[in-house]
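Input: one structure, supplied below.
Here the complex is missing a single protein chain, while all its other protein chains stay put.
Every chain is named by a letter (A, B and C) in the order it is written, and numbering of its residues begins at 1.
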Amino acid sequence: MSAEMHAHGAALAADSHGHHASGVLQHQFDSLEQQRDASTLGMWAFVAQEAMFFGGLFTAYIVYRFLYPDAYHIGSHQLNVVLGGINTAVLISSSLTMALAVWSAQTGRRRQLTAWLTTTLLLGFAFLVIKYFEYREKFAHHLVPGLHFSLPAAGAEEGHVQLFFSLYFAMTGMHAIHMIIGAGILMVYIPMAARGKFTPEYSHPVELFGLYWHFVDIVWIFLFPLLYLLGRY
Amino acid sequence: MPRLHLDKPGDYPLAHHVIPVRTYLAVFTALIVLTGLTVFVAFHHLGDPWNDVVAITIALTKATLVVLFFMHVKYSTAMVRLCVISAIFFLLMLFGITWSDYWARKVPAIRVQQTTYDVR
Amino acid sequence: MSAVAARTLRPNYLNAAYGVKSWLLTKDHKRIALLYLASVTLFFVVGGVFAGLIRLELLTPEGDLVSSDTYNRLFTMHGVVMIFFFLIPAIPAVLGNFLLPLMLGAKDLAFPKINLLSWYVYMVAGTLGTLALVQGGADTGWTFYPPFSTRFSNSPVTLVALAGFVAGFSSILTALNFIVTVHRMRAPGLSWFRLPLFVWSLYATSVIIMLATPILAITLVMLMLERSLHLGIFDPTLGGDPVLFQHLFWFYSHPAVYIMILPSMGIISELIAAFSRKRVFGYSFVAFSSMAIAVLGFLVWGHHLFVSSQTAFTGTVFSVITMLVAVPSAIKVFNWTATLYRGSVSWQTPMLYVMGFLGLFTIGGLTGVFLATMGFDIHVHDTYFVVAHFHYIMVGGTLMGYLGGLHYWWPKITGRMYPEFWGKISALLVFVGFNLTFFPQFILGYLGMPRRYHAYTPEFQVLNVLSTAGATVLGVGYLLPMVYLVWSMRYGKKAGANPFGAVGLEWETSSPPPTFNFDHPPVVDHEAYDYRRGEDKKVAA
Partner (left out) sequence: MQSGFPLFPESASTMAGQVDALYVFLVAMSAFFSLLIAASVVYCAIRYRRRSPDEVGGSFHASMLLEVTWTIIPLGIVLFLFFWGARVFFLQVQPPPDALELTATGKQWMWRFQHPDGQREINTLHVPTGQPIRIEMISEDVLHSLYVPVFRTKMDVVPGRYTTLWFEATKPGTYHLFCAEYCGTEHSGMVGWVEVMTPEDYQHWLAGGAAADKPPAEAGADLFASIGCNTCHVDAGGGRAPSLRGVFGRQVQLANGQTVVADASYLRRSILEPPAQLVAGYQPIMPTYKGQISEENLFKLIAYIKSLSDGGAATPAPAADPAAAAGADAPAATTGAAAPAAGTQGGAG
């Protein structure tokens, strides 16, 4: 708190309405430090809100898994563990490359920053492509709820397995949408990075996007075991 | 804008806490190993609740690693930690109390309790 | 022309720029507050018209004014428009947006662009809502319970759910702005315990919005998926459970009622201090009560499910926590009343709204304890007792607080005073009309008249006629301020920087304030509402 006041006083001494040397400080803030702390806190509040957003889906998952455990085992067996596992590895690697991108931005390495951001984008696309193949496989096997879902093997549990797949598509679909939004932001950031817009002073946009990307990775870290790895023994 | 080759944390007064690359690589390997472990464990029967317990613990450890190191919460202000903890707390409240409704449906003792009727 | 020339054209946020672009692309929190004021009032009028039609329909036991289908759409859209488009945004987005930077001594909110985005997202939601209205409006009740909303209703439920989903993000963006601003942009010397209590309540409200609204968003997404793509999550024929929707819906919707009442409580704390010219009694207790309500408010949603086949075990858990959440509200009411003791109480219009609030909110809060008592709730759940309870809280509490705050800060917003005489008339009309409308509904509720009934049994008619009579008085009571406040913008008496002699950073700048709020950033060296600092004041005996 006191550091902030000190910075506040110093900025005052410079000029209350003039802009900071690098033209980055917004008028309502008094110091770059205050601006960075404010945007970090704002991003974390947004990530907490996103966690609650997925929380609703996980509540439905927990309730129906408690009510119909067998249907969840049957449903989970229809999913392709190999593709799921590869996707988990892809997403964890993209988390690493994102973290390295943040590091490069903080240490002023422009070319490495652009490289790592591009790698993260490519890994994101890889994830989405694998997801596309998984979904295509489900459409082929009539496992999509609403489109005359049929799984004769499940017999009387077919209704409950359709519930499992409703949640499967809701959770992985919502996760994929967040991946697509992330990829979109990356496509905006990469040209900016290439032009050297992100300097050690102005690196927190990359940090904030990093928070979002790592959050989306954490959602998948929970989705993978809960959906793919049920009753595999 | 001159490229700065300095690597010591103190050299970037305005940059946030800079975490060395080797920490990121260590966390990455831990995550990959844990993913392999959870898949391996999933294919072995450990008795009814244990498979789920192990899967959840591994997922939680991975998530904590990502939060602490990749998302810099280990070096962040107390307010950021409060955001994380409050989200987790209210999620657990939502899961827990909703689940208690469905759990209590299956517990006969609570549902069909024969109490004496002094009402008549 | 001479009057204008005589008035030295002091630059302020209103005459800083002119033209539509200066309003629609503004990043000034004060102008965004006025944009919200206009749109929120518009939706209030729309919701109020529906309320009027409902009360007219209920004049007679037979449903003869409108068909039952139209009646169902009327009460649904009355609920949706009033809750999502008026009660939740009103105080935070209008008074909160305008006053938070002023009260903190900041130049603007932390993220001005996000603040403007919040208004545009709100207007997109409003357009979607209006589109749904044009198509006849949903007929599911504002609670959208499946399986009726997902498989049986053939009204634009998906569109209304989408409008609710988008409106949720508008309030999330505002809440995000408020949390960061309170944490990072306080003036030097303004510690947490010197903050005005209105800031405390806005902070507690923002925490609730941030953590509860996403659950509504995902629940409405699941509803839309099930309705449009037949992705049966709550479909009983597949084994889905409609009660699960009720759990998820009320996990948001009960904290939502605290989102609606907490800002109003903040305004009441401000007004009571200003019009008794005294520090609020037990400042820290009132502040912590807001936070306690915010936290406990998340754990009580199940008292809406006592008779919806929720098990007795879970019902008991919810009942005991609901009892606990009633205590902080009681603490606040007692502290407000104690503030009046040995104060210098003025009877100006805002204070009349405060006295009205104290009476009505006490009844509203206590009837909440009625409904938390499980054995009693079985009889009165889904009857007019519940309708009366939540109207006492929302209309008696939030709306009285909002009107009181609007009158109190009107000189600061427009630089003009509201007409005192007409202000008192409208406050009185609102208080009398409100009680005449909703008190009979408590009696109807215990008699067993169910909610959402288009036609009711004849023995309830007399009480319903009383209620409709009250509604007309209430309607007039609400129209009056809209007339004289707009009138006052042009012809109202000029207001100085501090017309009520109140203590607070917002009164230390001119009215209306300049674009950057303060000519020289303020430094705070006194406690909140410290009316006795400075030279010796004439103290009330």
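Everything that follows uses one rule, which is that a residue touches a chain if its C-beta (ideal position, glycine included) is under 8 Å from a C-beta of that chain, and two chains touch if they have at least 3 such contacts.
These figures come from a predicted structure and were not determined experimentally.
Peer 1: Kindly state which of the options C:97, C:153 or C:205 is in contact with the chain not pictured.
Peer 2: C:153
Peer 1: Can you say which of C:280, C:294, C:471 or C:485 touches the chain missing from this structure?
Peer 2: C:280
Peer 1: Which of these, C:319, C:398, C:467 or C:488, touches the one chain of the complex that we don't see?
Peer 2: Touching the chain that is not displayed is residue C:319.
Peer 1: Looking beyond the chains shown, say which of C:97, C:253 or C:339 touches the absent one.
Peer 2: Spelled out, the listed residue whose C-beta touches the missing chain is C:339.
Peer 1: If the missing chain were put back, which residues of chain C would it touch?
Peer 2: Spelled out for chain C, the touching residues are 63, 68-69, 72, 139-141, 143, 145, 147-148, 152-153, 236-237, 239, 241-243, 276-283, 285, 306-309, 312, 315-316, 319-320, 323-324, 326-327, 330-331, 333-335, 337-347, 351, 355, 358-359, 362-363, 366-367, 369-370, 372-379, 381-383, 443, 446-448, 450-457, 459, 462-463, 501, 531-532, 537-540.
Peer 1: Which residues does chain A use to touch the chain missing from this display?
Peer 2: So the residues of chain A touching the unseen chain are 68, 70, 155-157, 159.
Please note the rule applied: only the chains that are shown with their structure count from here on.
Peer 1: Quick check of your reading of the touch definition: is the inter-chain graph here a line, ring, star, complete or other?
Peer 2: complete
Peer 1: Is the C-beta contact count larger for B-C or for A-C?
Peer 2: A-C
Peer 1: CA centre of chain A versus CA centre of chain B: separation in Å?
Peer 2: Result: the chain centres lie 15 Å from each other.
Peer 1: Can you check how far apart chain B and chain C are, centre to centre, with Cα atoms defining each centre and the answer in Å?
Peer 2: Averaging C-alpha atoms per chain gives centres 35 Å apart.
Peer 1: How many Å are there between the centre of chain A and the centre of chain C, using C-alpha atoms for each centre?
Peer 2: So the centroids are 34 Å from each other.
Peer 1: Listing for chain A: what residues touch at least two other chains?
Peer 2: Within chain A, residues 37, 41, 45, 48-49, 52, 55-56, 59, 63, 67 contact more than one other chain.
Peer 1: Please output the residue numbers of chain C that touch at least 2 other chains, ranges allowed.
Peer 2: 183, 211, 215, 244, 247-248
Peer 1: Which residues, counting only chain B, touch chain A once they are in their complex?
Peer 2: Residues 1, 3-4, 6-7, 12, 14-16, 18-19, 21, 24-25, 27-28, 31-32, 35, 38-39, 42-45, 51, 55-56, 58-59, 62-63, 66-67, 69-72, 76-77, 79-80, 83-84, 86-88, 90-91, 94-95, 98-99, 102-103 of chain B touch chain A in their complex.
Peer 1: Note which residues of chain C are touching chain B in the complex, please.
Peer 2: 183, 207, 211, 215, 243-244, 247-248, 251, 298-299, 302, 310-314, 317-318
Peer 1: What residues of chain A sit close enough to touch chain C in their complex?
Peer 2: Residues in contact with chain C: 4-5, 8-9, 12, 16-17, 26-29, 34, 37-39, 41-42, 45-46, 48-50, 52-57, 59-60, 63-64, 67-68, 71, 145-146, 159-160, 162-163, 166-167, 169-170, 174.
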